[in-house]
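Here it is: the structure, laid out below.
Here the complex is missing one protein chain, while the rest keep their positions.
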């Protein structure tokens, strides 16, 4: 099937490559001519402008946007006037699903179809395939199945889920494409809604591993002297914190047979294998919106998400955004208890140097 | 290698089966003669008593306890007098690592070796193999390697971690058994310490999925009428909560290519495939100690674990343990605002019945 | 000064009474004629309709709305056409500040002034006075000062803040009305923004007391037998949980001299004095929106609010909204560990009945 791709960043370019390898026909466009040129050298058809892209595509057209969420609207403003009734626009980026609903209505008024696709897989997706969560009209989504099936990992990427056959026979999952790695989740916005929650979960999973590894890393707390002053909580039983654990080896052993095995754990094991102290990072953790939107949705729905929100707020704090709150705490402590803030101290040395 | 196994519950019996299949020689014992009998009918050697077990084992003996944490001490009280210097006792259950340290000292005074093994894998372990986190003296642990290697999943159970080869060449992981699925983590207690944190992480991972699925499940919140009174927060934009999502299909699609793929997700997909509403469960979630101990360790170490603790506390709340706190809140609301508690209402019907 | 009051519920009626007692002239209106009648019998002027209210007021008019947030817009739709340039509408309820900004613009287009006032004080406000957080144009707010000053508690309601004099002399707080208990916080919406965060803090404070009292209440945990099974985490050191504490007396003692003394604590002491077990409540805790909006604002701002959000989510959970998430957890536990859910058990009896 033929597809126009707008946006040839890491994700967009790799998706073009996977589609091309899977015998789909792509015409690639990016505002950076160099990005188009790179793919052309790999044998992919390129377009010099949006007009050129539209002109090269057979009608009804299918055009996939893989651009930063912040420029989707500007791109659509330029693209939509070039399109005709029956054409399909797919937003495969990280848009907020509220925007999908609005865009779907705006384009729908001109009989242009809009499909939102939450895409997970990251830099590994070119090889592993992409997990696709799709929102839009059923017939339109169905028209795009060759594209989705080529981008997705395919049935063989995971062992069958026990019990699904029975469910399929009873009709509830008959014909479902979920096992191929793509799913029509519902009407416009549903794809990005599901992807949003996917990322919210991702934040929680990541934080669970990170916190646990931090506990393991400090299992030697009893070997370090704590200052003995009223501002420092003493460690009552240092004999229980005498372990010097190898986190990389622990992450590796968990990859086989344990309950907490996962793809994220595989990545952690890789990171720790090459840099046991993760010295390449300072610990300022960004967030790109989906985690925030997940909590906002949970609050609207009245659904408790203490874990997902704690994971989000830890990222905020990692960037210093709790600083003023902390100063308020220090001020109170000073005022009721005469407590002065302690200066940051260098990492304590071992108490048993031998 | 020869091993005595005490405790033939689900875990212990399956481990005997895996060891036997892997050509290790087991002698099995349980306080329930029927449990011994079952394994004897599968061709495993059985013992009629602790004395009988000890008598049948070649010296120096290796005996694995797979009994509830609460009865380990009582079992050791009976077993230890029967043992001799050089014998090894392995606790493969869910003991608190503080107990390991004490037991190791007590048995060590009599030159009996004590090894603690955190075992993950659950009911699937017989086929998948068990992830083993091991604490004890290096030479003793090494003597047991045939046992560990047979119980563990083996190298082939996961693809190699990129970057490990280089690390191995540089010496840091040379000779490590982590890739086989078992790891000597450190001195006595280190195995159960690592397993404790493993379970703490497990709680966090589980809660992340559970919260996210709950947000997805309530994506239809805008289709239900909320009561319009001062005690109910209104849903300002119901048009954004009109999705009727199929959680089982979503869990299935996430299994391939997504960032949040994991063994736990595989299980969730299976559960939802066979019972989309999970009506077999009421939502009273137990905890068996490791999650609590993880938080206690984090607090001792001064390590923030907001996600892991939130996951633990959600389990407490699921069992009604927040009830008095909630009554305090209701009392305050009544006293300052005159707010009366609302009665629990039946699930609201759709506002758009058509 | 003259003021029209629309909405004679508990808050509105009491505010009329406080204003009247403070020699302000009120004309009272409510959609329920009986509510108007009650105040007329207390000597307050009443209006039979919005038209009547508007007719009775001197120009430029000042009209205070004290109606549920959900009906403010509907009331304004009826009221605004009756008003003239220069008139002032005050929303003293719990509106979302986004609505204030919109309303301010809509009314401003017709040269009608809009002032938003976050009002704290609850049922005690009639006697104690109301804390007023105000948003709007400075000149308009200033015109209303007699009203605000009468509703507010006044300078004498709290001892002076040390250090404020110096600040006042240096100009930063010169002329501030904060010490009287009302404050012009900023332009339209600022009053309800500050009130919103006030309530977000309130949720956190309430939860802190509630959780702490719950810990105290279970200080006798060691006197109750826990079931000894793999689904129940044992209490390792029951000797440390043998206290039978009198929560009402503890709340009372904290009221004097402690760091945690507060008006909320005063209320708790009163509740516990009359009903030590709070048996009048079931623990379903409502939330009326401000806590949710506070978290939404924090997320927009990138400000970590782990405590305020945990307090909000505990309320959601108190109403059963975590149930599906909990069933997901139980399903996972069943699937990986063979764990069956435990039934809810009756409260355990004492182990030491003597």
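A, B and C are the chain letters, set down in written order, and residue numbers restart from 1 in every chain.
Assume a residue touches a chain if its C-beta (ideal position, glycine included) is under 8 Å from a C-beta of that chain, and two chains touch if they have at least 3 such contacts.
For clarity, every value in this text was computed on a predicted model and none was experimentally measured.
J.: Which candidate, C:32, C:78 or C:161, sits in contact with the chain we can't see?
T.: C:161
J.: Looking at C:28, C:90, C:112 or C:194, which residue reaches the missing chain?
T.: Here the residue in touch with the unshown chain is C:194.
J.: Using the touch rule from the top, list residues of chain A that touch the missing partner.
T.: Considering the whole complex, chain A reaches the absent chain at 10, 68-70, 96, 122-124, 206-207, 209-211, 213-214, 217, 228-234, 236, 263-264, 267-268, 270-271, 275, 278, 280-289, 292, 306, 310, 314-315, 317-339, 341-344.
J.: What residues on chain B make contact with the chain left out of this view?
T.: 259, 292, 295-296, 299-300, 302-306, 309-310, 312-314, 316-317, 319, 321-322, 325, 336
J.: Going by the touch rule given at the top, which residues of chain C touch the chain that is not shown?
T.: Counting only chain C, the missing chain is touched by 97-98, 101, 120-122, 125, 128-133, 152-154, 157-159, 161-164, 166-167, 172-173, 176-183, 185-187, 189-190, 193-194, 197-205, 207-209, 211-212, 214-216, 218-219, 221, 233, 235-237, 239-246, 248-250, 252-266, 269-270, 273-274, 276, 294, 297-298, 300-308, 310-311, 313-314.
Operating definition for what follows: only the chains that are shown with their structure count from here on.
J.: If you average the CA coordinates per chain, which chain's centre is most distant from that of chain C?
T.: Relative to chain C, the chain with the farthest C-alpha centre is B.
J.: For the two copies chain B and chain A, is the contact made of the same residues on each side, with over half of the numbers shared, or of different residues?
T.: same
J.: Based only on mean CA positions, could you tell me how far chain B sits from chain C in angstrom?
T.: 42
J.: Cα centroid separation between chain A and chain C, in whole Å?
T.: It comes to 37 Å between the two C-alpha centres.
J.: With chain centres defined as C-alpha means, what is the inter-centre distance between chain A and chain B in Å?
T.: 27
J.: In chain B, what residues contact two or more other chains?
T.: Residue numbers touching two or more other chains: 122, 207, 209, 211, 214, 233, 236, 263-264, 270, 306, 310, 314.
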